[in-house]
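The complex is shown incomplete by one protein chain, all other protein chains being positioned as in the whole.
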Amino acid sequence: MIRGRVKGQIWSSKHVDKLPKGGYLEVEVESGENIIAYDPLGCAVGEAVLLTQGSVAAGYFTEFKAPIDSLIIGSIDEKE
Amino acid sequence: MIRGRVKGQIWSSKHVDKLPKGGYLEVEVESGENIIAYDPLGCAVGEAVLLTQGSVAAGYFTEFKAPIDSLIIGSIDEKE
Amino acid sequence: MIRGRVKGQIWSSKHVDKLPKGGYLEVEVESGENIIAYDPLGCAVGEAVLLTQGSVAAGYFTEFKAPIDSLIIGSIDEKE
Amino acid sequence: MIRGRVKGQIWSSKHVDKLPKGGYLEVEVESGENIIAYDPLGCAVGEAVLLTQGSVAAGYFTEFKAPIDSLIIGSIDEKE
Partner (left out) sequence: MIRGRVKGQIWSSKHVDKLPKGGYLEVEVESGENIIAYDPLGCAVGEAVLLTQGSVAAGYFTEFKAPIDSLIIGSIDEKE
């Protein structure tokens, strides 16, 4: 997995039918690259998150075959 | 997923039999790299799109095993 | 596989239900990038480890479909 | 998919049994990196080609499980 920080949400009015409903967050990873990940946890902007990628991300959806290759699987605990 | 912007279409007269019919768009992603993605949505040049990659992209095709590793799954809403 | 060196552990109090229990280690790989990998071996900070990635990592979990795309599969023997 | 240009052919006298017979072409992609891809189309040196990668490439082989992670799926039409 890789760590990233939530930058914001994106919306897509025009999309394929199989796209799961829910939040799609733009996440900046350590390399500076931005990943758009499905968020099943309701993460906030600025939150540090753990991302899983590839077919492993799609495997999270068990009722149908979702075209999702990036998934937030957790929020990383940070020292306050 | 990653975001990209449609640059144009490509054509391939000589191809493997299993290639799905439809549009193949050249999409520039944030790193500056170009990805050729299958487009089930009819996107236009200049449109911001959401790309899924790997076996997840191929999983979109359910009637046969398509050799497609990049798929446009949505158009990203942009402020006007 | 790629080699890496364990930098520390991360914790995630808020996570998806399917996350396997156990240690999640931050591992620095040769490119300087950090990977968060599931550790079934109990590796220590500073240890040189062998990482496998992608759906192969998830395949390690046979009882349920784990959203894990990075797995430590061994500790690399180093000359002392 | 990514686009590339054929640089030449490679040969491997010593190989695993499961390697499909046919042409293995060295293809330079836009990043400057070279990929060795299986070529079911008989492409020539200098030809612009479309490459698919990962398990999607292996899925092209239906009679046996081929250890192929890069496949030429088409020749890209170029203006003359």
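As written, the chain order gives the labels A, B, C and D, with residue 1 at the start of each chain.
The rule we apply is simple: contacts are C-beta pairs under 8 Å (C-beta built on N, C-alpha and C of every residue); 3 or more make two chains touch, one makes a residue touch a chain.
Note that this is a predicted model, so its numbers are computed, not measured.
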- Message: Take the complete complex as the reference. Which residues in subunit D touch the chain that isn't displayed?
- Response: 10-16, 18-19, 24, 26, 33-37, 54-55, 57-58, 65, 67-70
- Query: Which subunit C residues touch the hidden chain?
  - Reply: 1-3, 30-31, 40-41, 50, 52-57, 59-60, 62, 71, 73-77
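Here is the rule we go by: only the chains that are shown with their structure count from here on.
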- Please compute the C-alpha centroid of subunit A, do the same for subunit C, then give the distance between them in whole Å. 20
- Touching two or more other chains - residues of subunit C: 55
- If each chain is a node and each touching pair an edge, is that a line, ring, star, complete or other? line
- Task: Please give all chain pairs that are in touch with each other.
- Result: A-B, A-C, B-D
